[in-house]
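What you see is the complex with one protein chain gone and the rest in place.
As written, the chain order gives the labels A and B, with residue 1 at the start of each chain.
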Amino acid sequence: MSLGYRPGSGVLHRAHPFTVLSLAGAVAVLAFTLPAPIGPLLLTGGLIVIAMAAGVPRTLLTALAFAAPFWVFLILIHIVFGDSPDTAITVGSQITAMLVVFLMALAAVHPGRLVDAWLERAVPFHLAYLLVATLQSVPELQRRAAAILDAQRCRGLRVRGTVWGRVRSVVPLAVPLVLGALNEVDERALALEARGTSSGQRRTPLDPPPDRLAERVTRWLMLVAVLGTITWRIVG
Amino acid sequence: MTIALDKVRYRYPAADADALREITLAFGPGGVTLVTGRLGAGCSTLLLVAAGLAPHVTGGVRSGSVVTLGVDPASSEGRRQVAGRIGYLLPTPWTQLSGMSHTVREEVAFGPANLGWPRDRIARAVHGAMALVGIESLADRDPRTLSGGELQRAMLAGVTAMDPEVLLLDEPTLELDPEGARMVYRLLPVLARERTVVLATTDVDRAVDVAARVVLLDRGSVMADGTPDEVLATDGAVALGCSTTIAHIARVAGCVAPFPLTVRDAVRRFAR
Partner (left out) sequence: MSALRFERVWFGYGETPVLRDVSFDVRAGEAAALLGRNGAGKTTLTKLVVALLHPERGSVRVGDRTTEGRAPEHLAHQVAYVFQHPDQQLFARTVEAEVAYAPRLLHRGAPETDRRVGEALEWVGLEAMRDEHPYDLPAAQRKLVTLAAAIAQRPRVMVLDEPTQGLDRAGARRVADVVRRLTDERVAVLAVTHDVTFMAEALERALVLSEGEIAFDGPSADLVGDEGRASDLGLDVPSAAQLSAALGLPKRPIRVAAVAAALAEHLEAPRA
């Protein structure tokens, strides 16, 4: 289970990065502004269809796996309090929709293309790089955490067992993750500096993604939908 | 001379001793310069100071004068002037990844793109650098899936793609297998014909074959500076543990300085 960019050639991979980000942004708003519970439920259903069509089934499964414990919890609450299932369905769908759309965006937006797209809109390189590097650090931290877990298990650390045992195992797992990352920050800074990042020149976008009319229209439509539902909420 | 250090002292932040003391050295193109010494002698620091990365990125305090490619590379004006003209390679390849690339080709293009070159020039430079380092077959691979050795060669290509006038290499073969290391060592004299190439390593056995000049550091000071024979064939260098295995063997076997440095030297001297 890996979070982060995965190569592909589906509709989301081919789309302009801004379109995918707009979709994520729109879903984040629509999940709360559409009429519940049917709105969030349909939104989730729609995203699942998009994920299948975009050829990112593994990302979809990851998102659903993350959402599953929330569903279990919500259903339990519903049974205990015995109220209408609407709340459980609404909150569950909202969480699922957000997870699916964010993990999908993370998987389908190539960091280099995103930076290139920003550069084309005259966003300063350092800012663009910082944003992308933050997104990219998620899979990197995942890999490091796995390596640290391997090393400590070889020294006898038991990851399963009593609650107290688990609490105690946090230190040998978390400290190398933090200190190791801090240790590396200096080296990363040196390496970036040595590769001309402070040349004062405007960076050349290597492969600026084409921004088709249809995509621009789609983004406007999403904006209209978002504003429309917000207005409807306030007025209605 | 492309790099001139005059009475340079440097101390890392929060350190209680100078990493470099009164260093006066100059480097120029034409032949690889090997900088060596025991670990902690200051070899890596010397490269950082010559590149201006210390103290500009690392912090700390420098005194004395450093002039690289005509400017102080640690000043903010100097940073802009030397960008892309000083190639610097770290020993660990994964910390050098830009994090923006999904293929080796994109990774190699990262530096040239930062210099604002037109796309066709970038494409030519990337192609040339990958051919030079022999990684064309890796061009479409995800850099994160490469082995340490493959990745280090990709990083070397990324540095040479900027066509720097100065190349500063800190233990460049640390992550490489013997074939990869041999490939890098074959490449260095070629690169050094028209560029200033300074190689910092403790792997003297290999480096002695390509070095035209050796600078031996100890505790932040220059112990010796000259041809490999002048510097490494001495009692002092061997006693410090900084010469070649062959020189060490000759000294233990009771020979007197100057010691042979390579198998070829030793055979010439000792064969019956």
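Here, contacts are C-beta pairs under 8 Å (C-beta built on N, C-alpha and C of every residue); 3 or more make two chains touch, one makes a residue touch a chain.
This is a predicted model, so every value here is computed, not measured.
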item	value
Per the touch definition above, residue among A:Val72, A:Ala151, A:Val185 or A:Val224 touching the missing chain	A:Ala151
Selected residue (touches chain absent from view) among B:Thr2, B:Ser98, B:Thr196 or B:Thr244	B:Thr244
Touching the absent chain when the full complex is considered, from B:Gly52, B:Gly180 or B:Pro228	B:Gly180
In chain A, positions touching the absent partner	144, 147-148, 150-159, 171-176, 179-180, 183-184
Touch list for chain B against the chain that is not drawn	38-40, 91, 147-150, 171, 174-181, 202, 205, 241-242, 244-246, 248-250, 252-255, 262-263, 266-267, 270-272
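Note that in this section only the chains that are shown with their structure count from here on.
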item	value
Chain A-chain B separation of Cα centroids, rounded to whole Å	40
Chain A residues touching chain B - in the complex, by the definition given at the top	5, 7, 110-112, 115, 125, 129, 132-133, 136-137, 140, 184, 186-206
Residues of chain B touching chain A in the complex	48, 51, 53, 56-58, 79-80, 83-84, 86-90, 92, 95-96, 98-102, 106, 109-119, 122, 142, 158-159, 162
